[in-house]
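One protein chain is absent from this view; the other protein chains keep their places.
Each chain gets a letter, A and B, in the order it is written, and its residues are counted from 1.
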């Protein structure tokens, strides 16, 4: 692959992420990785449901008593929006518009950081209520499930930032286009997982 | 950049292997380290059988015995059987589909080093305060009660090596999906490639639950979480579910590639196309599919209730159908063939009755009420050794003989191979057949001693004698390897004379770029077709001779894995007040791993090209340069 080859919007392929064999391999491999990630989160969800509201004798913490929807709803909206902005970024990537892509990715990163900040605030709030990681089986399961998602968010943000800085000078080429694409795909996956967390942990926790 | 092969010093060879991304060299790394762990696990097995040779023996203490059985099981499954199969997958599968390498050569190397450091970490427990002692299944209540750091070595070590295996699985899947040569449709793929494909899919979906279970175990023991702590609302059955959701597919992860190796052997040494190839492929897929729906048959006595037990009993029985299809297809493959009893074929032939015996006892245990008697008795020990040794280990021994020439360019001695076979085969049946009856006579498994008054003495003695036979067989095999390597008699492309698939159409060992020109595949058993049509070259080509693109080697996978290894020590001593440096070690380790990941991500690595001229020159010299620069 020749990194020095200059593309224009016209010579740029429709699907730059799969235009090379390396790109194709990454594309398929990453989807498979997401399958493994899905099983990972399925295991975490199953464990959470089995241990929901379980604690030592006399434990006062239950999902219904603990969680409050407004903050979590705001977090959900922020993350969903960031997924949308990453779609815009990929749209510009496919149109070989590097500056617009970087801009939209920047917004995505800001939204992601906001989400992460709110999550840290939320966790901190629970810990202040006395609901720490080691309080009960319920607390361990909750923090592990939501925390694993949070770690994924952190990793996704680091990935975006590293790519943006590394390629800020040289623009798009066939070597880095698949990388941007996969980072965005990862971001969507994180978003989907969050939708499940919002539903299973928070909504079902508060309602039933 | 030149690909000319030159004699290089020992240091250069070592460096080459530490940095290699060539699937054939990674295969050799897997073979050596898997073989090493196989010997370690075998030594542990011998100690078990010495201890149980007679009633009330005091060769091993109770605690040490539990450590040895745990490490025997864990080592054999995770560090011996799987890596050895991964060795053959790496060595052969890309050649079978006509690819120049796997899809992600860098990740291939990373997968190996993760496995390697995970295995080393696990075994360091012997020298650092005691090995894990809760059985290879590591059931949670006992594991949490276990003192010392043994269980932590288990959880962290398996987490690391598990990541390696997962990476290998994804890599093979993508390789098979994307890298097949022109004309190599799915239904023309050799059966070993097919079983690699399905086993990789199982790895992909089965390892995450294990990883999660291990994480829970680590968090519970080292960071104060409560997943399995009953007083805090935890539940130990969750571990059993997660472990067996992984554990049952794991059986098929091991046995499907074994089926693949035997399928190749039956066809080659009967000079006959596989009978019912399509059925064999679909049986493979079905076994993989059902493999995920039967985990609770390991938990019939847990108290899940009659409905769950009945459903899982029926689901389990169904697996006998595709397995039966396979057995009969193999029988009909050799039927009407021209059977040549080479060492690999002798193993394959011996595999059929051995594996059928393991299969039928499996169906017996699928009958839940009967399993209440058989579960956790010596019957189950006999059953799974019939499946794993009678299926997987025989396949590994057969595969070693079959693919040795392709991997190293020399033939293992047939004579010594036969001696190994007879010792191993007789020893195997002597050791394990009698154990069925020990179980029926009421002997529970995992007991470090037994009383003389229970009627088990003679059978245990017989079983121990059998183990000695197996050990002799393995030692003869080692002698065979050494002698063959010293003699160093080189062989040609198709040393068995009846090769059918692409790997036999190229030099032994193949050049590091595998195929100077990508082959064009014209049917199942493509090399056989070319041979029958009198094509001297053994291949037709899909492209003219031109420049070949190859990946660069890299030391980063080793460093990345080493970082995990360091971090694991930090986690291990995290709660230890006398070791305040633990947190720092954890952070440094993770820093190394993520730092090298960042370097890998940011530094462009575009590989290099072998020019057409170099390819022509290499072909003149025999076309099997190893790419050592």
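Annotations for the structure displayed:
Everything below uses one rule, namely that a residue touches a chain if its C-beta (ideal position, glycine included) is under 8 Å from a C-beta of that chain, and two chains touch if they have at least 3 such contacts.
Everything below uses one rule, namely that contacts and distances are computed from a predicted model.
One chain of the assembly is not displayed; among "Methionine synthase", "Ectoine/hydroxyectoine ABC transporter permease subunit EhuC", "Cytochrome c oxidase subunit 2" or "Carbon-monoxide dehydrogenase medium subunit", its UniProt protein name is "Cytochrome c oxidase subunit 2". One chain is not displayed; in the complete assembly it touches the shown chains B. In the complete complex, the hidden chain is touched by one of B:250, B:371, B:494 or B:614, namely B:371. Within the set B:165, B:195, B:235 or B:400, the residue that contacts the chain not displayed is B:235. Residue B:270 is the one among B:270, B:284 or B:518 that touches the chain not shown. Among B:441, B:461, B:598 or B:619, only B:441 touches the chain left out of the display. Counting over the whole complex, chain B has residues 61-63, 66, 133-135, 139, 141-142, 144-146, 230, 234-237, 270-273, 275-279, 301-303, 305-306, 309-310, 313-314, 317-318, 320-321, 324-325, 327-329, 331-332, 334-341, 349, 352-353, 356-357, 360-361, 363-364, 366-373, 375-377, 437, 440-442, 444, 446-451, 453-456, 532 touching the chain that is not drawn.
By our rule, only the chains that are shown with their structure count from here on.
Distance from the chain A centre to the chain B centre is 34 Å, each centre being the mean of its Cα atoms.
By the touch criterion given at the top, residues 1, 3, 21, 24-25, 28-29, 32-33, 35-37, 39-40, 43-44, 46-47, 50-51, 54-56, 59, 133-141, 144, 159, 162-163, 166, 175, 179 of chain A touch chain B in their complex. Within the complex formed with chain A, the residues of chain B that make contact are 103-104, 166, 170-171, 173-174, 177-179, 204-205, 207-209, 211-213, 215-216, 219-220, 223-227, 229, 231-235, 238, 241-242, 245, 598, 601-602, 604, 606.
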